[in-house]
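One structure is given here, and the rest of the page talks about it.
A single protein chain has been omitted from the complex, and every remaining protein chain is retained in its original position.
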Amino acid sequence: MSVAVAVDDGVGHEARPSASEAGPATKRIVVSYGFWIFLLSDIVMFSAFFAAYAVLAQATAGGPSGVQLFHQRSVAIETGCLLASSYSCGLMSLAIGSRRYGITYLDALVTFVLGAAFLVLELREFAGMIAVGAGPQRSAFLSAFFTLVGCHGLHVTAGLVWLVVMMAQVAIKGFRPTVERRLLCFSLFWHALDIVWVWLFTVVYLMGVRS
Amino acid sequence: MRYRVLAVVLIGAATLGGCTEGVLDPKGPIAAAEREILLNALGIMLAIVIPVILATLGVAFWFRASNERARYRPDFAYSGRLEMLVWSIPAMTVFLVGGVAWVGSHDLSPRKPIASSVKPLRVQVAALDWKWLFIYPDQGVASVNRLVLPVGTPVSLELTSSGVMNSFFVPQLGSQIYTMAGMVTRLHLQADHAGTYRGFSAQFSGAGFSDMYFNADAVPDDKFTQWLDAARSAGPELDATSYAELAKPSAAVAPFTYRAVAPGLFDSITVSEMQSDDAMCRRNPTSMRAEK
Partner (left out) sequence: MSLLGKLDWSAIPFDQPIIMGASGGMILAVVSVLSWVTLKGYVPYLWREWITSVDHKRIGIMYTVLALVMLLRGFSDAILMRTQQAVAAGGSQGYLPPEHFDQIFSAHGTIMIFFMAMPFVIGMMNFVVPLQLGVRDMAFPTLNSVALGLTASGILLTNISLAVGEFSKAGWVAYPPLSGLQFSPGVGVDYYLWALQISGVGTLMTGINFVTTILKTRAPGMSYMRMPVFCWTSLAANLLIVAAFPVLTATFAMLLLDRYLGFHFFTIGGQGNPMMYVNLFWIWGHPEVYILVLPAFGIFSEVVSTFSGKPLFGYRSMVAATMAICVLSFVVWLHHFFTMGASANVNGFFGVMTMVIAVPTGVKVFNWLFTLYGGRIRFTVPILWSIGFMVTFVIGGMTGVLMAVPPADFQLHNSLFLIAHFHNVIIGGTVFGVMAGYNYWFPKAFGFQLDERWGKISFWCWLIGFYIAFMPLYGLGLMGMTRRMQHYDVASWQPWLVVAACGVAVILAGIVSQIIQLVVSIRNREHLKVTADPWDGRTLEWATASPPPAWNFAVLPQVTDVDAFWKKKQRERVQAQPASERKFEPIEVPKNSATGFVTAFFAVITGFALIWHIWWMAGVGAIGIFVTVLAFAFRDEEEIEIPAEQVARFEREHEAEIAV
């Protein structure tokens, strides 16, 4: 939506003293701002799952606890993959800015592969836990664990799907403003998932094996 | 003091014949203290609310457009002094009532035992679908849908539920408290006058909820002892088997007593494994649609 901004009442046009009086912001700002608000709301949702996890962390119902279940090595590799994918995503953003298609596709591919590796490792972890009878139906603690970590995993999956769609958009439409704005939103999303993972990793895996 | 009178007059007017058998007709120290807090707080609030309502109606009427005598002041949009007043009146009221709330929360906390020279009576309460089980652990009897209490004796209640959440409530004696499966809540009450007081569940618990009421009978000490003796002399025994039978869904159960209680039964009710699935699973009567 573009707006025709015009002074119409004969008052002389001065430099606007403050940003809040500058009139409607550009589409790029509006879209990324709105997406930030969405990300904040998503973080609130994660907080609710974090709170549930914190409340239920000791509710093992006689079953296994985190100490017995978590494989720190696998989790460390997952973390490395996700952090690295954030880096490649950043490179992708730079490539988009310089309008370099080849590098964009390459960095997108790397991001995708790293994200997929993260998911594969996480799914293996889940399958392993279920195989030893430590599935989400075993206890409230495990329900909370699977939901919190699984919710993050679902977001990563959605992100990978989105990435593929975005590359299709780049291929078909090129770097037009709409596509660029959406790629900006994607990278915000991807980095936010990384931040949530750091928090999750700390609370669930690091703190969970301390006691 | 003025406010209390005002409050009592207004509540009296509002409830007319309803002053008996409710919150405003306390029969014990907890309920009496809570009523006093309610009326005091109401009085303080009414002192603000009634003038505001009258002022609203008065101002609206006086400044109607057709009133030539009212002075139109289109620039009256700000006044520092009025703002001070407007923020401080609610703030001070809230300060006052907030103090009542803070002190009252501590004085009347359900967990706080009632100060008394009389040794408290212990009662363990289990909310079932849809009836109440009262266990007297020190006396070794139990009662369903009837709570008999000696007058003047503080009662120390431990409460739980066999399944869904309920809320134990006898308005004329005092506070209600939720009953929840797998945990024990605490409540302290006392009846200072003999009589029969209505008790019920105040948290919706399903199809039989409306029938989940009981009588709390406050009786003199000798009558209480008589009742205990009568309970011990007849009736079934309460153990794991008879409890499982009792816990099956039923409503409008006529009061009866158990002459003995297996030791540790209440503790086993609060522990989750006690609840068997088929006792808890609802089966609708066949006259209604069967649930999937």
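For the reader, a short list of remarks on this structure follows.
For clarity, chains are labelled A and B in written order, and residue numbers in each chain start from 1.
One rule holds in what follows: a contact is a pair of C-beta atoms (placed from the backbone, for glycine too) under 8 Å apart; a residue touches a chain by one contact, two chains touch by 3 or more.
Note that the structure is predicted; figures quoted are calculated from it, not measured.
When the missing chain is restored to the complex, the residue among B:109, B:225 or B:241 that touches it is B:109. When the full complex is taken into account, the listed residue touching the unshown chain is B:59, out of B:59, B:118 or B:240. Set against the missing chain, the residues B:164, B:218 or B:246 yield one that touches it, B:164.
By the touch criterion stated above, the residues of chain A touching the omitted chain are 1-11, 16, 18, 20-25, 29-30, 33-34, 37-38, 40-42, 44-45, 47-49, 51-52, 55-56, 59-61, 136-144, 146-147, 165, 169, 172-173, 178, 182. In the full complex, chain B touches the hidden chain at residues 11, 14-18, 21-24, 31, 33-35, 37-38, 41-42, 45-46, 48-49, 52-53, 55-57, 59-60, 63-65, 70-74, 76-79, 82-83, 85-87, 89-91, 93-94, 97-98, 100-102, 104-112, 163-165, 167, 169, 171-172, 174-178, 180-183, 185-186, 198, 200-210, 213, 272, 275, 277, 280-282, 284, 288-292.
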